[in-house]
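Got a structure here, written out as structure tokens. Questions coming.
Every protein chain but one is kept in place in this view of the complex.
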Amino acid sequence: MVGQKSFGENIGVVVNSALLSVVYFAGVGVTSIVAKIGGKKFLEKDLDESGKSYWSDLSLGKKQIREYYRQF
Amino acid sequence: MLDVMDESNKGLVGEFWSYLRVRKKWWLTPIIVMILLVGIFIIFGQSSALSPFIYSLF
Partner (left out) sequence: MGSKYVLGVSCFYHDASAALLKDEVVVAAAEEERFTRKKHDASFPVNAIKYCLGSQSININDVDYIGFYEKPFLKFERILYQHIDSFPKSYKTFVSALPSWFSEKLRVVKMFKKKLNCKKPILFIEHHLAHAASTFLVSPFKEAAILTVDGVGEWTTTAYGFGKENEINLIKEIKFPHSLGLLYSTITAYLGFSVNNSEYKVMGLSPYGNMDRKTNPYYDKLKQVIDIKQDGSYRLDMSYFVYHYKDRMPSQKLCNLLGGPVEKRGVDMTQRHKDIAAALQMITEEVITKILKHIHSETKMDDLVIAGGVALNSVYNGKILRNTPFEKIWIQPNASDGGTSIGVASYIYHTLLRHKRSYKFDNAYLGPSFSTDEVKSFLDKNSIRYDTFKDEKDLIEKTSSLLFEDKVIGWFQKGMEWGPRALGARSILSNPLNPKMQEILNAKVKHREKFRPFAPVVCAEDAKVYFDCDDPLPEPVDYMLMVYSIKEKWRNKIPSVTHVDGSGRLQTIRRNQNRQYYDLIKAFGKKSGIPILINTSFNIRGEPIVCTPYDAYKCMMGTGIDYLVIDKFIVKRDNNLQHAWDSEKYTND
């Protein structure tokens, strides 16, 4: 049983890795390259030594209840 | 149409679709479509075990 289970798990890992590799290189990779050429940034990593503040506006407060049924 | 939302949850595809529209993240469409397609074939494992070396970020 243990052997079978780990065999099944291994198959899972191989299949998932193959599928996700395609997504990673074709989806994430292409988007990343196109975006970098276009100069779009995804994580705001730069430091601003001379700036006064890193706070950014959030304004997270009450919305209508139906907005909370969605996952974003 | 955009704001018509009743008091229920959408399915995964519907939810992604309204996410792309409402947040205007059109350029994520190729990745999301691929993820949804691939998702059908992914073999579900247990949630990734907690690693002591990293805060669970992913």
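Things to note:
As written, the chains take the letters A and B, and residue 1 is the first residue of each chain.
The definition used in the following text is that a residue touches a chain if its C-beta (ideal position, glycine included) is under 8 Å from a C-beta of that chain, and two chains touch if they have at least 3 such contacts.
No experiment lies behind these values; they were computed from the predicted model shown.
The missing chain lies against chain B, touching residues 7-9, 12, 15-16, 19, 23, 25, 28, 31, 35, 39, 42-45, 47-48, 50-58. Residues of chain A that touch the chain left out of the display are 16-17, 20-21, 23-25, 28-29, 31-33, 35, 41-45, 47-49, 51-62, 65, 68-72.
Just so we're on the same page, only the chains that are shown with their structure count from here on.
Computed centre separation for the pair chain A/chain B is 10 angstrom, with centres defined by C-alpha atoms.
Chain A meets chain B in the complex at residues 9, 11-13, 15-16, 19-20, 22-23, 26-28, 30-31, 35, 65-67, 69-72. Per the touch definition, chain B reaches chain A in the complex via residues 5-10, 15, 18-19, 22-23, 27-28, 30-31, 34-35, 38, 41-43, 45.
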